[in-house]
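With one protein chain held back, the other chains of the complex are shown just where they sit.
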Amino acid sequence: MSSYLLRRLLYMVLILAAASLFIFALYALMPGDFVSGNLRLSAERKAELREIFGLNKPLLERYGTWMNQALHGNFGFSLAQQKPVVTLFNEYVWNSFLLAIVSTFFTWLIAVIIGVISAYKQYSIFDTLVMIFIFAAMSIPSFFIGLFLIKVLAVDLKWLPPGGMTTTGSNATGIAYIREVLDHMILPVVVMTLLGVDSLTRYFRSNMLDVIRQEYIRTARAKGLKERVILYRHALRNALLPAITLVGFELPGLFGGSLIIEKIFNWPGIGQLYMQSFTVRDYPLLMGFTMFIAILTVIGTLISDMLYRVADPRIKL
Amino acid sequence: MRNVMEIEHLSTYFYTREGAVKAVNDISFRIREGETVCIVGESGSGKSVTALSVMGLIEEPAGKIVEGQIHFDGKQLLNLSKQELRTIRGNDIAMIFQEPMSSLNPVIPIGKQIMEPLKTHQGLNKKEAKRRAIELIELVGISRPEQIAESYPHQLSGGMLQRVMIAMAISCEPKLLIADEPTTALDVTIQAQILDMLDRIKQKANMSMLLITHDLGVVAEIADYVIVMYSGKIVEEGEVVELFDNPKHPYTQGLLRSKPIIGDRQDELYSIPGQVPNPLDLKESCYFHDRCEHCLPICKTKLPQLKGMEGRQRVACWLYEEGTHHD
Partner (left out) sequence: MASISGGAVELKRSQAVPVRSSLWRQAMLRLRKNKLAMSGLGFIIFMFLICFIGPLFSPYADGKIDTANMYSAPSWEHWLGTDLLGRDMMTRLLQAGRISLTVGFASMCISVLIGSILGAIAGYYRGIVDQVIMRVADLLLTIPSLPILFILGALLSEWKVPTEYRMYIVMLMLSFVGWPGLARLVRSQMLSVREREFMQAATVLGLDDRRKLFHHMLPNIIPLLIVVATLNIGGSILYESVLSFFGLGVMPPTPTWGNMIDSANNLIDFEQHPWLWIPPGAAIFTTVIAINIFGDGLRDVLDPKQKK
């Protein structure tokens, strides 16, 4: 177990080092920077700022500084927001997590229920409807469905707020505040759930189809167990097992997807922060975010692997 | 002797893209109390499907019991609702499968799996069921039963798992135990132990047993009564001594000849020439005719029916019909 874990950790570090180099290289390719794009600054002031932020140093040195700071938990200073990147993250990331966790919960809930039922009733009308829904969900551009829902439900029907996390100018507190946030969450959560539910439902359905054909399910039937018990104790447990690996894989995907959704719904999370930073060329922040996602991916993969090993009695560490 | 089960005109079909397969084609037989009935045949002869039909485990819409009656314990199984059938399965009729490795749920501990029928059918609580499960594990000859109860299937050998399957099957003291090739997947040395144990348990509990196998060695060792199936039909049946001493159907004769006999040196092991006919394309003829050494003209045009011989022996072959030789 320990040697396996050690090898995994070593590989994680290597891939992250490579990712950091790659990310840095991408941003280093950008000809402009925050200072050069700012028209209000004089040439002397620009040079001065460059000096301060170390923008005129050689690339390799800049990478070294960046990495060194990153290893000490400092991802640089957001030039546009005039705050350390880590502080900004801390301000915004929890809002993103809120969206991510709630929509993950619904995604899994819906996927498990629909997937199980539709596998159990394969080729029924329900199953066909589910398949059509899955195709629709996987084919719809998330930004478009977001806009469309805002237009219909918020602008035309005025049922739900069009965006943001709270109503502008509102200073509600306590229960009223929570209700307000919940109201604002509905649409982004719906779209985010829609985004993830297709592949997961499909996955559960095909997993369940696989499992209910296994011989141990026939044994369970031969034992005269109730169908409900067979389905939920014997089949679902086996179908859930490989799905556990997805928990880890989904983590970074959620933040990737949040770029679009937070932007469309004006949700104050890091995805939206990221999209804003593009227009002002706030590279330390962009690099920090991209690195953050890379770290999440690597950790997510590791978590998946570990979870699978814990959950499946057949695999020994 | 009383019959435990009577099967009348059972037909089970499977529907494939290419057409219907008559996996079991109008068969009738009975199982007496305390008797071990063996069904022998090649793969695809319908012997496993017969067992699954009895258990009500044919999965629709892929397969369907199209005709027949199964009388068991005063009930007609095919008329029962799914609920009623469920209370019989695992309780009055239990089944053991061929592959113990894949027939047990990989993520549930062994003990829990044995406890399930006890809780479902006998209404035992968790503690009682657990105690009984450990007794059962011991009964099938596994030492350290407490420890085994906590382990998962992948931690045990095939032979152990088949013992566990047997423990599970006999947990509710069924009247009939169906064993579908219970030893095929095991090592030869383990096979004998398992068969021996099955036989002992059967005697002790006065169960009846329906054993499916392709291994005539197993039949000789354990059967009271033998049914030979070919292409979904019974071609011959009889008590084991009658059938082994005096096989009537050319197919049975071939099967017995293809079995090596220890001490009897043969230059070459006999094998029946030809292949099993395509189940999608069965003609109105004896299904064995093109592999048969004694094929008559009538064999190619008409399906023979089972006909009683001496004792309980019956055979479906034109050779034993009066007058056919003169046709």
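Note that the chains are named A and B in the order they appear, and that numbering of residues resets to 1 at the start of each chain.
Throughout what follows, contacts are C-beta pairs under 8 Å (C-beta built on N, C-alpha and C of every residue); 3 or more make two chains touch, one makes a residue touch a chain.
Everything quoted here is computed from the prediction, not taken from an experiment.
Residue A:Ile260 is the one among A:Leu99, A:Ile230 or A:Ile260 that touches the chain not shown.
In the complete complex, the residue from A:Phe22, A:Tyr177 or A:Tyr232 that touches the missing chain is A:Phe22. From the set A:Ala47, A:Val102, A:Leu147 or A:Ile303, the residue in touch with the chain omitted from the display is A:Leu147, counting the whole complex.
Subunit A meets the missing chain through residues 15-16, 18-19, 22-23, 26-27, 29-32, 122, 135-136, 138-145, 147-148, 151, 155, 206, 209, 213, 215, 252-253, 255-257, 259-260, 263, 274-275, 278, 286, 289-290, 293-294, 297-298.
Convention: only the chains that are shown with their structure count from here on.
Chain centres here are Cα means. That of subunit A falls 54 Å from that of subunit B. Per the touch definition, subunit B reaches subunit A in the complex via residues 55, 57, 86-91, 94-95, 97, 99, 102-108, 116-117, 120-121, 152, 154, 165, 168. Residues 214-216, 218-226, 229, 233-234, 237-238, 241, 312-314 of subunit A touch subunit B in their complex.
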